[in-house]
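First, the structure itself, so that you have it in front of you.
Removed: one protein chain of the complex. Kept in place: all other protein chains.
Labels for the chains are A and B, by order of writing; each one numbers its residues from 1.
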Amino acid sequence: MLVAAVATGPSVSELDSAATAVHRSGELLGVISFAASGALVAARKRLDLFGMAVLAAATALGGGIVRDLLIGRTPPAAFTDLTYLTASLVTAFVLFFIAPSPRLTKGPLEIADAIGLGLFCVTGTVIADSAGLGAPTAALLGMTTAIGGGVLRDVLSGEVPLVLRPDQDLYAIPALFGAATTATLLHFDLYRTWTGLLAAAGAIGFRLLARHYRWHAPTARHARD
Amino acid sequence: MLVAAVATGPSVSELDSAATAVHRSGELLGVISFAASGALVAARKRLDLFGMAVLAAATALGGGIVRDLLIGRTPPAAFTDLTYLTASLVTAFVLFFIAPSPRLTKGPLEIADAIGLGLFCVTGTVIADSAGLGAPTAALLGMTTAIGGGVLRDVLSGEVPLVLRPDQDLYAIPALFGAATTATLLHFDLYRTWTGLLAAAGAIGFRLLARHYRWHAPTARHARD
Partner (left out) sequence: MLVAAVATGPSVSELDSAATAVHRSGELLGVISFAASGALVAARKRLDLFGMAVLAAATALGGGIVRDLLIGRTPPAAFTDLTYLTASLVTAFVLFFIAPSPRLTKGPLEIADAIGLGLFCVTGTVIADSAGLGAPTAALLGMTTAIGGGVLRDVLSGEVPLVLRPDQDLYAIPALFGAATTATLLHFDLYRTWTGLLAAAGAIGFRLLARHYRWHAPTARHARD
């Protein structure tokens, strides 16, 4: 499906087939990372095997489904190319049998979530751009793709989304940074496999640093009283 | 709307008009069942008449709206064919005036939910198939249609969706069973009114048996410690 999008998209015709393969790998790795984050949340909530599978699939595929609906690509890739669904389910099953203790899952969950965030903000922007949208719209859709799966995971499991918790570390901003970088690269015809990977790595690093050093946005004055 | 879909769908041209009528009746009965489940949840939460109407309509129409968006049929049937909305609202009003005691609604709620689940996984798969999608995609969309309304009902009323509660009984699996059976029947050109009804009855029976005998999926080892 991504291949088809690249073949028809006017603005990414410069991508050679090696870049396409890397790109598809990035999308797949993002799916696996988000599936792992969904499955780990499910394990922490003591859901059973099917609950883990449903939450892993919703987290991994949710952002891409929302993006595809927003650009009018129906049915979404997640329903036509079963690679992504299969990867989500395999991830959930593997984590089910490993059965990591809830105490040990906090760190891996956050790293998996950051990797998914960084890869999806880049691939989401590229797909939106290849659908013929302008750079700012493509960047917004890339950020939405990256954030969407995690928001769905949190809403479905009855929690306030990470992106909206008080005293959150920066989350949407690293995604917007990666998406805006990608849109800029595409706009100036500088998007290559390695520049795309750099943009993803930048977003992942940004998010992990924000997590580690607890970078916060300011809160309104009255809230600090 | 369903008539039009059948008329244009290449793979269900074998459906005669009697089958279409049965099919439409199934869709309508699914809507009424899910509307009843939404209205009963609303009554348990002591919502007023309009809250009952909104939750009944969201539960009954949500799955179909999601399915129509995913296959690119806009505006969704629920907005153009007002039969379904009317049926939801009438169901909510009738249950408002009957006003069953909350103690008495647990059983009927679960039976109504199971009937909606079974009918929607079949009709959802048929509609997705008639939109020209392949069998696995049609089955996934059928399952999504069947689960979607209940998920929306639970998220809107501030609960974790049934499909994601710890120690849940099997819920998505009966829907997937019915949808996969229907997709297989369609694929081998064996879909008839009575085989479709059998698939729906199988899914309903599977769900009710899972409820009665409390069939669970396994939970991860650490969660059993």
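The definition used in the following text is that a contact is a pair of C-beta atoms (placed from the backbone, for glycine too) under 8 Å apart; a residue touches a chain by one contact, two chains touch by 3 or more.
Treat the numbers as computed from the prediction; the structure is a model and nothing was measured.
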item	value
Among A:42, A:57 or A:70, the residue in touch with the chain that has been omitted	A:70
Identified contact with the non-displayed chain, of B:90, B:111, B:155 or B:209	B:155
Subunit A residues that touch the omitted chain in the full complex	69-72, 128, 133-134, 136-137, 140-141, 151, 155, 159-161, 163-168, 170-173, 216-223
Those residues of subunit B which, in the complete complex, touch the missing chain	42-43, 45-52, 54-55, 65, 69, 72, 74-76, 79-80, 82, 85, 95-97, 99-102, 155-158
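Just so it is clear, only the chains that are shown with their structure count from here on.
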item	value
Intercentroid distance (Cα basis), subunit B paired with subunit A, Å	30
